[in-house]
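With one protein chain withheld, the remaining protein chains of the complex are depicted in position.
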Amino acid sequence: DDGDSGDSGSSSSGDLTIAVITHGDGGSFWSVAKKGAEDAADKMGVTLDYQESNNDPEKQAQLIEAAVTADVDGIAVSVPNPDAIQGALQQATDAGIPIVTLNSGSTVWQDLGAITHVGQDEKIAGEGAGEQLAANGGTKMLCVIHEQNNTGLQDRCAGAAETFGGEVENFQVTGTEDPSKTANEIAAKLQADTGIDSVLALNPDIAMAALEAKDTAGSDATIATFDLSGDVVSAIEDGDILFAVDQQQYLQGYLPVVFLTLFNENANTVGGGQPVLTGPGFVTKDNAAQVADLAEAGTR
Amino acid sequence: MTTTTAGQGAPMLEMDHVSKHFGSVIALRDVSLHVDAGTVTCVLGDNGAGKSTLIKALSGVHLPTEGTLKVEGEQVSFGSPRDALAKGIATVYQDLATVPLMSVWRNFFLGSEPTKGVGPLRRIDVVKAKEVAREELARMGIDIRDVDQPVGTLSGGERQAVAIARAVYFGAKVLILDEPTSALGVKQSGVVLRYVVQAKERGVAVIFITHNPHHAYMVGDHFFLLNRGKMMENWTRDEVSLDALVRAMAGGAELEALAHELEELGGDVKHAAREQIDHLQAGPS
Amino acid sequence: MTTTTAGQGAPMLEMDHVSKHFGSVIALRDVSLHVDAGTVTCVLGDNGAGKSTLIKALSGVHLPTEGTLKVEGEQVSFGSPRDALAKGIATVYQDLATVPLMSVWRNFFLGSEPTKGVGPLRRIDVVKAKEVAREELARMGIDIRDVDQPVGTLSGGERQAVAIARAVYFGAKVLILDEPTSALGVKQSGVVLRYVVQAKERGVAVIFITHNPHHAYMVGDHFFLLNRGKMMENWTRDEVSLDALVRAMAGGAELEALAHELEELGGDVKHAAREQIDHLQAGPS
Amino acid sequence: MSTTTAPAAPPAADERLAKTGAVTRIFRRPEFGALLGALGVFILFAVVDQTGKFASLEGAARWTDSAATIGIVAVAVALLMIGGEFDLSAGVMVGSSGLVLGLLVTEMGLAVWPAILLTFVFAAAVGALNGWLVVKTKLPSFIVTLAMFFSLQGINLGVTKAITGTVRVDDIDEGAGFASAEKVFAAQFWDPYQFRVAVVWWVVLTVVATWVLTRARFGNWITAVGGDANAARNTGVPVSRTKILLFMYTAMSAALVGVITSLRLQSVQAGQGVGSEFTFIIAAVVGGCLLTGGYGSAIGASIGASIIGMAFIGIAFAGWNTDWTYLFLGLILFMAVMVNTLISRRVAGGRR
Partner (left out) sequence: MSTTTAPAAPPAADERLAKTGAVTRIFRRPEFGALLGALGVFILFAVVDQTGKFASLEGAARWTDSAATIGIVAVAVALLMIGGEFDLSAGVMVGSSGLVLGLLVTEMGLAVWPAILLTFVFAAAVGALNGWLVVKTKLPSFIVTLAMFFSLQGINLGVTKAITGTVRVDDIDEGAGFASAEKVFAAQFWDPYQFRVAVVWWVVLTVVATWVLTRARFGNWITAVGGDANAARNTGVPVSRTKILLFMYTAMSAALVGVITSLRLQSVQAGQGVGSEFTFIIAAVVGGCLLTGGYGSAIGASIGASIIGMAFIGIAFAGWNTDWTYLFLGLILFMAVMVNTLISRRVAGGRR
């Protein structure tokens, strides 16, 4: 895999730069992943270059190319759209830069030339949530999509629909930029369709909005969510929210930095050809107390 | 002087029972008028009488609410001023219709840019355009600093000169001038009057709107008087004296009252007032 | 006539060696002028001479590039026209300074709205404002249909009348009029001249800009002649005849050339041309 | 307002005026088109409603709630637009002020009421800075407030993460005086239907802004400044002061929404409000404001906000597939403005 640019090499250990380039949006999910990457970079003593493309595949490709140009020592990427970034990743492998994929991409990481994959497909996480809600006796689910252009959210809902069994309706709302309006939209939906008995939020703020909406609409639907926040954990403890899907995205940021550093310094590879899975984990009433403080601190 | 010199019988421009409403405002009601080639037709009237509305109906800016227009005997309906221009009708609007942020030469040729080159490379002949614009303005006695200056930074008179020079340059068959000399100096006004006479000599039909009865009488062959949106009088030159024209435009009775009032003011004012009334009532020579 | 009637020695308004540049354009250079209370000062000059720039420097629109302004002997620097208005200087701008989309009465009182009520409930006295606007316009001979009509839909003369009526209504110490009669009818022009005389009688210092030497001579006590941005002449009324004024404004030599040229055109035109030249050179009475 | 043969100055009926009824005059008001559009949207959703609840008080409680938080700022944005300026930072300001309130309460331990006061002071300062920069640099407000938008967006995320380690501020309800503040800003009323108190704020502010625009001197100045800033300046209107005050009002109304939202949800997210600046502008423009300034109405902006509120809630009641939400929104917008043009133009008479 040694490309044509052997000039400034990746040997000068102790002064490594690892680029982490996700399709994230700086929101509640990705801020935890970023924190993981930062903590890992601190511990490993490497320089971190964390970039996000906000769900824009072209921008992500451009950021990868920029990292290749900057001659980093390792690139960790999320792969929501393999076609879109394969050209850019090819440049990285041509330049001899090791790659680790994270979050989505568990089926394509080998084709992209990555040394391993850390994460959990959004779709598999969704499947888990669907199962749990079905087990809770749900028959009709509202899957609340708060960002229209985010493929990850669509994948979560698609996964949930596959395992839920009952009827699943995707519901587009305004989003986190206006949670009160979002709450109101969910309330209207719950009022309009009284058959809904399960609501799956894909973001902790949307979960809190759904909780308020349930109250306003006088509905008794079960609410579940993706990802954690202090409010969500206490709501789980109070029994207002059934569970939160926890992909442990902290690890999705942390581990690739560690793996890439070890690869550079010690030529280690992890996983033995298998992806490293970080979830899905579930935070329920039983284990909520354990993660409460961690969620407040922004690492869960 | 009132017979056409270039026409084949039908007047160059004819307006038949035209009305124009703006919502509830009735600006023109049942106005008829005809303009012959090689003559100067003056439209006179008080402020708000409807003169500008009338010429805008002639030049394609307004679509008349009722009535018809004819050009050389043929009925027309102008969809836009571009149609009127295509028929050789060029207009100086009272609000001048210049684009403030564009340069003098671009405004001069706006809508009728001289081009050179062919096909996709056809482009404005900038050198020629600048030259012509500068020359035409100089002929009017306006020595522009720089034809690249935005029109919006010109003085009021300079801007008016641009609009006039443009219309004179492009006016093929009909030239319409709406209060063209209002912002001009003595010299420049003289030039515009000369232009009017020259155009008429060339067989162009000229419509001239002014508040100055002396100017009107000097060049006009035909006089229409508008009042509150209605056509009140239709005189040829030999049917009317300057005196009658002044009186008609100023509203005789009210002028007397004004004279009286001014008389009552004391001292030097009396003298000035007397002079003014004389001027209003009589005019020069 | 040139001595102040209301002043305490210092002129009401004084401009000292003022220059005004716009980028590379030099619009005024080293202009000095003084205006006394109770007199009418005329500023004359060709198109683009810098008259409007001069009055804009006096009314706070432009900050002079060089030179100083004094009001009643006290040096001032107007940050905005509001400052000038506060000193009792009201102006009719050549471009009228009206807001097209606002109604007639709102434009009339813009910046000086009459209010009623107190505290947070202080509001415009709409009834009074409409009444005053209608009355003042009627006094000028403008019978407005509806004072709620947007100014942008008024005729050119009506719009000018709004600007004049407003300035006359608010002009306390100094009244500046930049070509106020350009778009007005005969009758309305007469009214404006009467206003000028009335204001002067009340001890107001009036600055009057016009291209009409007859109007200027009728009311003026003091004449300043601008040419290409420089102050060329400074006459009191008894130093100058109407004839000299006309000649100065039209540029003697060029006028002769124009006369000659017009002579060469044939027929009736000769007559019209002769008349015109006479008019330009002599004026009425 | 007195087009017809009123007992005013001109003695007899003016023959230069055609007769116009009161109807025609109403049709010429800037907000009238929006009102027609709103009616159309309301009827549409009342018809397609699957639940029979949209046209009820229950439904009204829902869409007025959505409309209120848009409308409160949209009215201010409308005034600013009439004054000839934009504020792209109005959206993010909702989030910023919520975060200020949240951090003051949860991190600085302030009581809720003083924190609210400080939040408004903060918003007023940001608005004044916007206005001052626009007036001083003479740059387009689009650019100045865009820079402010980006800066605040960055500060919101950066500061929140630096202080809390997460992207949100939680537990505002633990602050002293929360209960009383919630009553004023975030409570519900009229029990079976659960209207939001934000609706009251919205209505009151719309009425006040309309009164200011049409009756107060300041309103006259706003219209003049936006219609022709030069002419306004030349007639003695304090242009700079007017503009700065408008920017302050806009920022403070955004802060009001920030306070309402954060008290209601008891938490604030760092990305809150981003993107809604355009919703406000859309509401104002649908309500009849010209983007070029000098024309528009406050009540129109509120009607525009209602259209948006009804559209979002109506789609939920209609049970439409939300994959197509934006297509519906687009068609509704087309419809609202077509109704406006077709009917009001026919009634008000030709233009050209």
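First chain written, first letter: the chains are A, B, C and D, and each begins at residue 1.
One rule holds for everything that comes next: a residue touches a chain if its C-beta (ideal position, glycine included) is under 8 Å from a C-beta of that chain, and two chains touch if they have at least 3 such contacts.
Being a predicted model, the structure only gives us computed values, none of them experimental.
J.: In the full assembly, spell out which visible chains the left-out chain is touching.
T.: A, B, C, D
J.: So which of A:T47, A:T107, A:N136 or A:Q290 would be touching the chain we can't see?
T.: Of the candidates A:T47, A:T107, A:N136 or A:Q290, A:T47 is in touch with the missing chain.
J.: Among A:S78, A:S106, A:Q132 or A:Q154, which one touches the chain that has been omitted from the display?
T.: A:Q154
J.: In the whole complex, what residues of chain A lie against the chain that is missing from view?
T.: The list for chain A reads 17, 26, 34, 47, 49-52, 55-59, 61-63, 65-67, 69-71, 81, 83-87, 91, 148-151, 154, 158.
J.: Determine and list the chain C residues touching the chain excluded from the picture.
T.: Its contact residues with the unshown chain are 21-27, 61-63, 65, 228-229.
J.: For the chain that got dropped from the picture, name the residues of chain B it touches.
T.: Touching the chain left out of view, chain B contributes residues 59, 61, 80-82, 85, 91, 93, 95-102, 106, 109-113, 115, 122-124, 126, 130-131, 134-135, 138, 143, 145-146, 148, 166.
Here is the rule we go by: only the chains that are shown with their structure count from here on.
J.: Looking at C-D and A-D, which one has the bigger number of contacting C-beta pairs?
T.: Comparing C-D with A-D, the pair joined by more C-beta contacts is A-D.
J.: Report the inter-centroid distance (CA atoms only) between chain A and chain D in whole Å.
T.: Centre-to-centre distance between chain A and chain D: 35 Å.
J.: Please report how many Å separate the Cα centroid of chain A from that of chain B, as a whole number.
T.: Inter-chain centre distance comes to 73 Å.
J.: Please output the residue numbers of chain D that touch at least 2 other chains, ranges allowed.
T.: 3, 16-17, in rising order.
J.: Can you pull out the residues of chain A that are in contact with at least two other chains?
T.: none
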